[in-house]
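One protein chain is absent from this view; the other protein chains keep their places.
Naming follows writing order (A, B and C), and every chain is counted from residue 1.
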Amino acid sequence: MKMLINVAETVVADALRGMAAAHPELVVDVDHRVIVRRDAPVEGKVALISGGGSGHEPLHGGFVGPGMLSAACPGEVFTSPVPDQMARAAAAAVDSGAGVLFIVKNYTGDVLNFDMAAELAEDEGIQVAKVLVNDDVAVTDSLYTAGRRGTGATLFVEKIAGAAADEGQPLGQVEAIGRQVNENSRSFGVALSACTTPAKGSPTFDLPPGELELGIGIHGEPGRERRAMMTSGEIADFSVGAILDDMTPRNPVLVLVNSMGGTPLLELYGFNAEVQRVLSERGVAVARTLVGNYVTSLDMAGASVTLCQVDEELLRLWDAPVKTPGLRWGM
Amino acid sequence: MKMLINVAETVVADALRGMAAAHPELVVDVDHRVIVRRDAPVEGKVALISGGGSGHEPLHGGFVGPGMLSAACPGEVFTSPVPDQMARAAAAAVDSGAGVLFIVKNYTGDVLNFDMAAELAEDEGIQVAKVLVNDDVAVTDSLYTAGRRGTGATLFVEKIAGAAADEGQPLGQVEAIGRQVNENSRSFGVALSACTTPAKGSPTFDLPPGELELGIGIHGEPGRERRAMMTSGEIADFSVGAILDDMTPRNPVLVLVNSMGGTPLLELYGFNAEVQRVLSERGVAVARTLVGNYVTSLDMAGASVTLCQVDEELLRLWDAPVKTPGLRWGM
Amino acid sequence: MLDAAFFRRWMTATAASVDREAERLTALDSPIGDADHGSNLQRGFHAVTAELEKEDPQTPGAVLTLAGRHLISTVGGASGPLYGTLLRRTGKALGDAGEVSEAEFAQALRAGVDAVMTLGGAAPGDKTMIDSLVPAVDALSDGFTAARAAAEEGALATTPLQARKGRASYLGERSIGHQDPGATSSALLIAALTEAAGE
Partner (left out) sequence: MLDAAFFRRWMTATAASVDREAERLTALDSPIGDADHGSNLQRGFHAVTAELEKEDPQTPGAVLTLAGRHLISTVGGASGPLYGTLLRRTGKALGDAGEVSEAEFAQALRAGVDAVMTLGGAAPGDKTMIDSLVPAVDALSDGFTAARAAAEEGALATTPLQARKGRASYLGERSIGHQDPGATSSALLIAALTEAAGE
């Protein structure tokens, strides 16, 4: 599998250099792998820090900026960042008093590394709270697993908690809002092809023509189940169905129809039409819809759907201005 | 090649339905294939209308909105729209007095269909001007070809002329600005893989592992030349070199580092780092950089570089607020 | 003499052969184009046959102008305006006669082909539909079967050419060695004349 890279070893560093050049409004520390808002630390403002393996762009680095994250810590491709990165980000992004909120996708590696970073930051006298994102309904019997994965809902948590933090809400409240968003969110993803990591150089699994993987995560792992290829409409029925089996929204929802990276926008918009059809058939009201590449898995073809129930307050925070490379409106 | 679609025949209609659902701020006429700003026609404002084959999303439909296009006309995949679409768009989007500017990529089909549409619109008493976009330096001996293709510069023309139109500048001046932007722009693209059209269902050409195509367009055609695979740095040297062989910028440039669709953002940012290195080595000053999926070719892996020389006035218009699904800032 | 029914049969026969050959036309449009020629013409000729049913035009000229108009408003791409113009101008040249002779048709078709050359700027040898249309028109005085053979030969003869018009031209020398999809579909159009005539 060909890639537009120099060598596998420098992929993340190269991308950070390119990000620095494209986004002078961010401070990109290529050596220490931390991306920080240029205006940080903002006095009295809770700092939001997230991070995770690279390969999911624009998540997380592309969501740093006013109205969203204070800082992001990119690991190697599909590899959680190390604690030093988050500790450094906390020191750089945080106003000593207000504290920092870690937004952590629920993977063993992410949890362990952020926990260790929290210890380091607390040693420096920084107050740390944490929101764990675990929205993926494809992981069912979570008693016998590492629990549900964090996927598309991460965007909702980062955006909505980010808006609350930018309004000056205190740490406990920003944390509570982040948790509420996560609890209100569910995702389901499918793959039409595997992705290729730079380190491996070939697809992470074999998917014959005529088959698809249902219930995939965002790290090139196979899903829960392999089936004969389905139409866009059938995939929407299955994906939205899996979500609604697990949650019955009483309030309107935010809808994220997300490409895993390799599925073009033309197909993705068509898939959105089917997702909206299923939602309307199931009586779910839609408040806002976002269609695009947001939480990707390198070049994987496929898509995921995330729904997030919102009350008026969460919707207000969703609509609040945001100015990041990956998500921008109102400023 | 698997696709997230229902059937090939409905791909464009399905995408338009999905676009309508995601973007209530646009009027999407699925039957007649016209996407119009909800506030159109704006009194006294020149209407900007573009269009072309589908498969290049977000171009053009994703660039409809305040500060950019008044309307877009999507054809079938890689097939120029028909004259009726542009005539309908002109009637819907235009204030009778101010006139309409067609922004047309230089392909035989696009030129012929827009010309026929201009006749239809003029029959209705609408004044029509046209900017032809032809920025692709890969097409060299244009005496013996259909001339240079229109690719990445389309975004610059649509944005900058769109800003001028929204300021209320008259048709002749908006047209002149559009032409100036096109004349100041050059592009070059490479493919690491072919794309797959829904109608054909298999890649449009064979590209063995270990080879790439240099000088490709945005319609899945092979390029001018096939070579052994190159590094990101070498591709940047070649692509920027081809552009600078053809244009010596005196002013700073806008840089568009564009994914053909299948190349993920992680790689694209890394490629941007190399593009910026070459520009700095060649003494070209960079005013702004845009990195992402903007003028795509379905799922093709690869990237293109577009440079556009800007003086202070063009830069001011570039920076002016824009509010479209695909490009948004300042509002 | 050729009446409106003949020209309707021509269009129906063309639609049927485009349906049969659509995949091949798209395949020819892959190495040197954008892989849509077959589906473009299918869409267009489906519309043409449906509209002929609906509007039921009564003269040769009306049949062809109607067909041309609908090709223009349904095909898109380069071939839509070009084929649309071909049929529309041919139809216009036929005027409103209820029947026309083969010689009148040959003359009208030449006017149509001339209009395509004016519109698209292509000359014979540029590796386009012109390379089968021009020989076909030249041979038409010897009958439909001769025209068909000339068109087919013209289409085959595009293979060694380097394209100078249309998107194949972007490939430069790499366009050599591939048969032009538009010349191939033009040969189908001309061949359909023999079917319409029952030859």
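The criterion applied here is as follows: a contact is a pair of C-beta atoms (placed from the backbone, for glycine too) under 8 Å apart; a residue touches a chain by one contact, two chains touch by 3 or more.
Everything numeric here is computed off the predicted structure, so don't read it as measured data.
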Displayed chains contacting the withheld chain: A
Which of A:F63, A:F78 or A:F271 contacts the chain that the document leaves out: A:F78
Residue, one of A:Y107, A:F156, A:F238 or A:W318, that touches the chain absent here: A:Y107
Residues of subunit A in contact with the chain not shown: 8, 53, 75-84, 107-109, 112-113, 116, 138-141, 144-146, 149, 197, 199-200, 204-205, 217, 219-222, 224
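We adopt the following convention: only the chains that are shown with their structure count from here on.
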Category of the chain touch graph - line, ring, star, complete, other: line
Centrality ranking, top chain (CA atoms only): B
CA centroid of subunit A to CA centroid of subunit C, Å: 53
CA centroid of subunit B to CA centroid of subunit C, Å: 31
For subunit A paired with subunit B, centre-to-centre distance based on mean C-alpha positions, whole Å: 29
Subunit C: positions in contact with at least two other chains: none
Junction residues of subunit B - those touching two or more other chains: 77
